[in-house]
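Here is chain A:
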Amino acid sequence: MAKAENLLYLDGVSVSFDGFKALNNLSFLVGRNEMRAIIGPNGAGKTTMMDVITGKTRPDEGTLRFDGRIDLTAHDEAEIAGFGIGRKFQKPTVFENQSVRDNLKLALKAPRGPFATLFHRDDEAQRTRIDELLATIRLRDRETDLAGDLSHGQKQWLEIGMLLAQDPELLLIDEPAAGMTDAETAATADLLREIARTHSVVVVEHDMTFVRALGVKVTVLHEGSVLAEGSLDHVSSDQKVIDVYLGR
Partner candidate 1 sequence: MTFRFLSGGLTGGRIVMLALLVAAAILVPVLNLALPESHPLHVPTYAVTLMGKYLTYALLALALDLVWGYCGILSLGHAAFFALGGYAMGMYLMRQIGTRGVYGDPVLPDFMVFLNWQELPWYWYGFDVFPFAMLIALAAPGLLAFVFGWFAFRSRVTGVYLSIITQAMTYALLLAFFRNDMGFGGNNGLTDFKDILGFDIQSDATRAGLFAASALALAGGLVIAVAITASKLGKVLIAVRDAESRTRFLGYRVEHYKLFVWTVSAMMAGLAGALYVPQVGIINPGEFAPANSIEAVIWVAVGGRGTLVGPIIGAVLVNFAKSWFTAALPEFWLFALGGLFVFVTLFLPTGIVGLAKSAAQRLRRLREPQTPGRETKTPSEMAAARPSEQAAE
Partner candidate 2 sequence: MTVKHTKSLSGLALAAMLASTAFTGVQAQEETIKVGILHSLSGTMAISETTLKDAMLMLIEEQNKKGGLLGKKLEAVVVDPASDWPLFAEKARELIEVNGVSAVFGCWTSVSRKSVLPVFEELNSLLFYPVQYEGEESQRNVFYTGAAPNQQAIPAVDYLMNEEGVERWVLAGTDYVYPRTTNKILEAYLKSKGVADEDIMINYTPFGHSDWQTIVSDIKTFGSAGKKTAVVSTINGDANVPFYKELGNAGIKAEDIPVVAFSVGEEELAGLDTGPLVGHLAAWNYFQSIDTEVNAEFIDAWHAYIGDDTRVTNDPMEAHFIGFNMWVKAVEKAGTTDPDAVIDSIIGVTVPNLTGGYSAMMPNHHITKPVLIGEIQDDGQFETVWETSGLVVGDAWSDYLEGSKDLIADWRAPLSCGNFNTATGKCGGSGS
């Protein structure tokens, strides 16, 4: 099947909560192997947008397509994850009562049914893959520790590692740099750029240094719709953007 050029396609998406329009006629495209940064003030609709894409929130209206053919509004979270959309949350969400290795094992691409997991046996390839991931996220020496004992930054990394373990086509990453040291932030940016070579990535971030470090196209959201789009320099010189966001 011919692959669609745009991996993710949102058109005219609106969501409202008790009258409050969280997304207002939002339209937005992400290309294959593209990395996109999303910025916007609090309440601009960034997280709601991610919720809509991953099936957590149903849009009131609008079109959501993945890979050109899949109507995302007709599927739930688990199915959407199965199509190849991975998500990292703003607040790092790992399974705190399980070991780092088990966290990755749970995320690792494998059959997801209950009977498949009940009779699951680790094989060599999977073990190697987890070791690789542990190396990538620099948690090799902590693999048997509980995820809950990790530092905030390490949890962020673990979650990114879990995202990689899923091997999705599209990664949605919410504020990966929050709470990281400068060095960690820089390393994260490197990692994301690396990932973006073979995956599509959407990053939501407040930290302008980080966004600059990514060096990718930026979309500015405001009140649930796109305010501006372009390079960081381009949007930061946009008067509307300055008014609503940067100028504050």
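The rule we apply is simple: a contact is a pair of C-beta atoms (placed from the backbone, for glycine too) under 8 Å apart; a residue touches a chain by one contact, two chains touch by 3 or more; residues count from 1.
As a selection rule, all candidates are chains of the complex that A comes from, given by their letters.
Predicted model, so just to flag it, every value in this text is computed and none were measured.
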- Message: Given the candidates 1 or 2, tell me which one touches chain A in this complex.
- Response: 1
- candidate 1 touches which residues of chain A in the complex? 42, 47, 54, 56, 76-78, 81-82, 86-87, 89-98, 102, 105-107, 112-115, 117-120, 149, 151-153, 155, 162, 166, 174, 178-181
